[in-house]
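Note sheet for the following structure.
All protein chains of the complex are present and in place, except for one that has been dropped.
Up next is chain A:
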Amino acid sequence: MENNAKQEEEKGEVVVNPWEVSSTTGKIDYDKLIDKFGCQRLEETLIQRVERLTSQPPHVFLRRGVFFAHRDFNEILDAYERGEKFYLYTGRGPSSEALHLGHLVPFMFTKYLQDTFKVPLVIQLTDDEKCIWKNLSVEESQRLARENAKDIIACGFDITRTFIFSDFDFVGGAFYKNMVKVAKCVTVNKVVGIFGFTNEDIIAKISFPPVQAVPSFPSSFPHLFSGRDNLRCLIPCAIDQDPYFRMTRDVAPRLGYQKPALIESAFFPALQGETGKMSASDPNSAIYVTDSGKDIKNKVNKYAFSGGQDSIENHRKYGANLEVDIPVKYLSFFLEDDAEVEHIKKEYGAGRMLTGEVKKRLIEVLTEVVERHRRARAAVTEEMVDAFMAVRPMPNMFN
């Protein structure tokens, strides 16, 4: 990535865009990122408001600050309070068959949003993007999209209000009309500035961003939202997707459309720690949904980066470094019981609890998550994928 990205690397800073997330210092400063991107912190008051409005406890990812930033989420809540609905939009770039727990995070949160607010959801599988960026064949990217759809469905989305589509299947008609409208409002200079494209990049890359932008507009889905042009859209995603939607929000008013709202998550750390990179080629950098109980136990015990001290005496004396400890971080993602997480942090940080105990608890929790996912995945048939992906009416999507 040239231009902005290079300058920042030379300054020793952070690169965050849809195709690269890295930091020369190892840690990502989320406060700086919020400032740089211009989005808002998700304040405690907003979380309490969600709890009040939905009469349900807020999701563990909200309580633990996993989803920590937003754009216009308060306006979505205002509208909801007035009785106006909205729809959800999220997606996945199907670059590999193997999904790990980090991939599931936005989907788990989206399911919570769908269930508590009782709203419809569109899920975009950007097989074309992966075909372009990863140089996969069209067939392979379509195949991966379908396989990934099964794991996504296994997260527990309601088929009566969820539409999953792949770009290669769905682009056309009203969707394409919106793509052209968006593309007419964005210059090459603009996308170069936002995404770091260059003159040497293939035109497929430069023309891709509108594809990810237009699901934010209800008129892209006439079979679902016809006559509801003012329906607002909320996009749960990881914060590296923010550039797409900065562009979209910029363009929306010019097209007479509502700006999409966003609710953004932090990055899921690799097993080996913040400095490690999660990659599909290193199966030990993450817990995969296909891992067996034995694999999980092995990976956590062997590879999970520990913030504990190097000897028991030192550990009892100084306690663990919770900042870099991966097991505690993972527990804060997946252990629902707030009291237990607090207890572990306190005891481990004070040195009274050992790394082995924390890891043991983590293994239990992760195994349960993976096992539940596998059970749900086993129930997903080809017909079910077809049904989720069928262009069909959803008459009760707001009930």
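The criterion applied here is as follows: a residue touches a chain if its C-beta (ideal position, glycine included) is under 8 Å from a C-beta of that chain, and two chains touch if they have at least 3 such contacts; residues count from 1.
One rule holds for everything that comes next: contacts and distances are computed from a predicted model.
Note on the omitted subunit: UniProt lists it as "YbaK/aminoacyl-tRNA synthetase-associated domain", one of the names in "YbaK/aminoacyl-tRNA synthetase-associated domain", "Proteasome subunit beta type-1", "Rab-like protein 3" or "Serine/threonine-protein phosphatase 2A 55 kDa regulatory subunit B". For the chain left out of this panel, the touching residue among A:Thr25, A:Gln48, A:Thr160 or A:Thr198 is A:Thr160.
The chain that is not drawn here is touched, among residues A:Glu51, A:Glu75 or A:Glu140, by A:Glu140.
Those residues of chain A that touch the chain absent from the view are 95-98, 134, 136, 140, 150, 153, 156-160, 279-281, 283, 290, 292-295, 364, 367-368, 370-372, 374-384, 386-387, 390, 392.
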